[in-house]
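First the structure, in the form of structure tokens, and then the observations on it.
On to chain A.
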Amino acid sequence: MAVVFEKPKSLTDVQLHYCPGCTHGIIHRLVAEAIDALGIEGRTIGVAPVGCAVLAYNYFACDMVEAAHGRAPAVATGLKRSLPENIIFTYQGDGDLASIGMAETVHAATRNENITVIFVNNAIYGMTGGQMAPTSLPGQVTQTSPYGRDVKTAGYPIRVCEMLSTLEGPEYIARVAVNNVKNVRNAKKIIQKAFENQVAGKGFSLVEVVSSCPTNWGMTPDKALQWVEEKMIPYYPLGVYKDKSASGEVE
Partner candidate 1 sequence: MTANILLAGFGGQGILFAGKFLAYKGLLEDKHISWLPSYGPEMRGGTANCSVIISDDPIGSPIVSSPDILVAMNLPSLDKYEKAVVPGGKIFVDSTLVGRAVARTDVESYCIPATQLAVDMGIPTLANMIMVGQLIRRTRAVSFEGLEAALRKVVSAKHADLLEVNLSAIRAGYDLA
Partner candidate 2 sequence: MAEKVLMKGNEAIAEAAIRAGCRHYFGYPITPQTEVAAYMAKRMPKIGGTFLQAESEISAINMVYGVAGTGKRVMTSSSSPGVSLKQEGISYIAGADLPALIVNVQRGGPGLGGIQPSQSDYFQATKGGGHGDYHLIVLTPDSVQEMADLTALAFDLADKYRMPAMLLADGTMGQMMEPVELPPESGCTVEKPWAVTGTNMARKHNIINSLYLDPEELEKTNFERFERYRYIEEHEARCERYMMDDAEYCVVAFGIAARVSKNAVSALRKQGIKVGLIRPITIWPFPKQAIAEAAEQVRAFVSVELSMGQMIEDIRLAEQCRRPVTLCNRAGGMIPTPEQIMEAVKRLEGGNA
């Protein structure tokens, strides 16, 4: 019988701990598929964050390092400088990447560190139970913004791709979503591109994946995906924000 669907080889056979309806599973799969497609599992080292994806080191079959909160790009820098022939990726959430780790993110980008960053933006701190994230939308109710995010006191959500794409350094900055089949397919292509860039030695490639958190948003998985479409994507438009090679920029 022909096999029409199977688990990517670079995922381990471990049951994921993510909540029902969470899109981390899809994103893990897309990352693993990219690694498989490029045949780089044996030389790939992943860096797991602090946040919901903290246990990602159990799920990817390649060598893995668990980083302190926000420090994944710095850890990845160390790994890449030590092993320039290896493929290094980080997998980070919005609190990790855009709040506590913003300095690490910006500086790894501006150095055009030849790493791949997968940035999962679900507009909330999931692991700690639903607090306001740097990417929580104006008015969004969370445990620490119980009356809705008030931009007068809590500031505005950070659009990471737009911000990073103003830098000279980074090679590739793109935003995708995984709320429907079409977007998932596009996300797969873009994530693979972010790994291909590293294999080709092009430099810092970041893919922001607009994601959902049904548990902490207090929604059904279906409703959450709808909220991604209606609320998140308008604030966080999808697209390729920077592609140095495509625009003919030369290092």
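On how the list was made: all candidates are chains of the complex that A comes from, given by their letters.
We adopt the following convention: contacts are C-beta pairs under 8 Å (C-beta built on N, C-alpha and C of every residue); 3 or more make two chains touch, one makes a residue touch a chain; residues count from 1.
Predicted, not measured: the structure shown is a model, and the values here were computed from it.
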| item | value |
| --- | --- |
| Candidate touching chain A in this complex, from 1 or 2 | 2 |
| Contact set on chain A toward candidate 2 in their complex | 12, 41-45, 47, 54-55, 57-58, 60-68, 71, 74-83, 86, 103-104, 106-107 |
